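As you look at this complex, bear in mind that one protein chain is not there, while each of the others sits in place.
This part shows chain A:
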Amino acid sequence: MKVLAAGVVPLLLVLHWKHGAGSPLPITPVNATCATRHPCHSNLMNQIRNQLLQLNSSANALFILYYTAQGEPFPNNLDKLCSPNVTDFPPFHANGTEKARLVELYRIIAYLGASLGNITRDQKVLNPNALSLHSKLNATADVMRGLLSNVLCRLCSKYHVAHVDVAYGPDTSGKDVFQKKKLGCQLLGKYKQVIAMVAQAF
C-alpha cells in the first residue's frame, strides 16, 4: 500500500505538473462532453460534506504533527513560520452558488492535493522516521483524491462541467530544506484555515 501511495501519488502529480506547475491548466472547451466513467453516487453532496468534515477534523492534528516534526523553533514561532499567507491560493466564496462553490472547491482541493504531494515527498526524505506524519499525510491525500473525484462527478452530473482550470502551488523540489519546511507549514496552516471555512459552507 505504501509502495502504491509512494508510486502513484507522485505520478499523478507529475502528470499534472507536466503541463506547467503554478499555471492554470488548459481550459476545457465549454461545449466539451461531460461523461463520468462510473455513475455518480446518489447522495453525492452528503459524501462531499462528510469528506470535508473528515478533512476538517484531522487538519489541526496534521498541522501539529507537521510543525512538531520540523523541530524548533517551528512550534514556538507559528505566526512567523507557518502563517497562512499563501499568496496564490485559490479563492473561495461561501456565499456563491453551489456550482461556483463546487468549482472553487475543486480548485482548492487540486491545489492542496498537489501541495500535499510535495510535502509528503519532502518529508519522506527529510524525516524518514516520522511514520505517523507520513501516514497522516497519505490519509489526507487519499481523502482529497476521493473528494476531488466526487466534486468533479457532481459538477459533471448536475452542472455539466467536465473540466475546471486549476492552479498549483510552487514546486518545492529545488528549494532549500528550510524553505521546504516553511512552505509546507504555511500550506498546512492555510489548509487548516480554509478547510474549516469550506466545510462550514457546505
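Definition applied: contacts are C-beta pairs under 8 Å (C-beta built on N, C-alpha and C of every residue); 3 or more make two chains touch, one makes a residue touch a chain; residues count from 1.
Assume contacts and distances are computed from a predicted model.
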*asked:* Not counting the visible chains, the remaining one has a UniProt entry; which protein name from "Two-component response regulator ARR-A family", "Mediator of RNA polymerase II transcription subunit 21", "Leukemia inhibitory factor receptor" or "SKP1-like protein 21 isoform X1" does it give?
replied: "Leukemia inhibitory factor receptor"
*Return the single residue from A:70, A:115 or A:150 that touches the missing chain.*
A:70
*Of A:48, A:62 or A:81, which residue touches the hidden chain?*
A:81
*Residue-wise, where is chain A in contact with the chain that is not depicted?*
2, 6, 69-74, 76-77, 80-81, 124-131, 134, 176-178, 181-182
